[in-house]
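Structure incoming, see below.
The other protein chains are all here in position, but one chain of the complex has been omitted.
Take a look at chain A:
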Amino acid sequence: MELPLFRHNRPDRVVTFDEYREEGGFEALKKAFSGMSPDDVQQTVMDSGLRGRGGAGFATGRKWSFVPRDLPGPRWLICNCDEMEPGTYKDRVLLEHNPYSLIEGMTLACYALGVRHAFIFIRKGYEQAAANLARGIEEAKKAGLLGEHILGSEHAIELDLHLSAGRYICGEETALINALEGKRPNPRSKPPFPAVKGLWQGPTVVNNVETLANVPAIIANGAAWFKGLALNPEGAGSKLFCVSGSVKNRACVELPIGTTLGDIIDGACGGMRDGKKFKACIPGGASTQFLKPEHWTLPMDYDTVAKAGSRLGSGGVIVFDEGHCLVEATLNLINFFARESCGWCTPCREGLPYVKEILTRIENGRGEEDDITILREHVKYLNYTFCALAPGAMAPLDGLLRDFEDEVREHIVKKRCPLK
């Protein structure tokens, strides 16, 4: 079955506007504008079972439905392309090959939500993606698919790029809103939720690149078709899995939701590198728990992975082999979160460096039995922070203590890293 996201990709270059259109691009927009009401579009997305591909996995149609219909004044849509989660590089790959699905998806979302002005918040470092988008927006405008009088109608939709200057917390939706407004990007307290009071106090929807890029195919082919793409009834659609670490071919691949972990690694990625044995992986970017060899046949969909004690997250699968020390791997992840903490609240600002210090000690053979208890306490208490960064940071540590406590203890008892 043809999967929607990479359908237009050329092996080594970005697809052109004409190629995209010849292959059915912008047909969904025409379909929506010529016979579907905004409510119809929203309902189709709701029925399709599409869930946010940024990491949280919240139902997209439901998120859209939280925007009050009758508030006066402008409302906003923001595409979150601030991809900075270690191990996650799907938005980059998607946009470097094809900016048009996102542009069309955003236009459809704007139509459904009654938005006239939308932003693409794009991180520093994604200059190629930004250039592709800027060109695509101009082409769409010239062709009457964006801007004033879209397809001859009364609808006007503006798409603007906002180039950031790099900071992980800008991916958190309320921090992103502050960043876009030109304020210091600390997260805001919720409620009010952005759907009611977001950008410049107006109703705002923030969606990930991959989420919005799915919308044209959903509108063109219908909700049932999208649902049917998944390999299991719990899932819907396809997913971009970006695999890195100990596999033969590290690649960003589009696969049906529900593809098993083993099929991703052995099938799409050609198996483990250098004949190494699979030890563990993090399935959804830096803030997810480890999966183990027993999860090899686990279908990768949001609910099933959650039941297995982890999260599908962003789909950034980081694979570790028997030669990798998972204490050091966790230390690396904590280092990332400690550095990227916005510093707003004390548990996160002070707690993460402390966790880092303890893990460093353990890795260097100076750990003590008590340290495991102290780490466990941090896993517990860093759940109570202002935003989800610190709890996210605790997920791999929690997994380490849950699944690899023996490996941690071995460091302490032997007074060295057993793998070095």
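By definition in this document, a contact is a pair of C-beta atoms (placed from the backbone, for glycine too) under 8 Å apart; a residue touches a chain by one contact, two chains touch by 3 or more; residues count from 1.
Here, contacts and distances are computed from a predicted model.
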| said: Name the omitted chain as UniProt records it, choosing among "NADH-quinone oxidoreductase subunit NuoE", "histidine kinase", "Putative integral membrane protein TIGR02587" or "Glutamate synthase (NADPH), homotetrameric". | reply: "NADH-quinone oxidoreductase subunit NuoE"
| note | Missing-chain contact among A:164, A:238 or A:259 belongs to A:164
| Which of A:4, A:25, A:87 or A:283 touches the chain that is not shown? | A:87
| said: From the list A:286, A:382 or A:408, pick the residue that touches the absent chain. | reply: A:286
| said: For a quick check of understanding: of A:159, A:242, A:327 or A:348, which residue touches the chain that isn't displayed? | reply: A:242
| task | In the full complex, which bits of chain A touch the chain not displayed? Write them out. | result | 83-89, 91-93, 123-127, 162-168, 179-185, 200, 242-246, 250-252, 282, 286, 316, 318-320, 324, 328-329, 332-333, 335-336, 339-340, 342
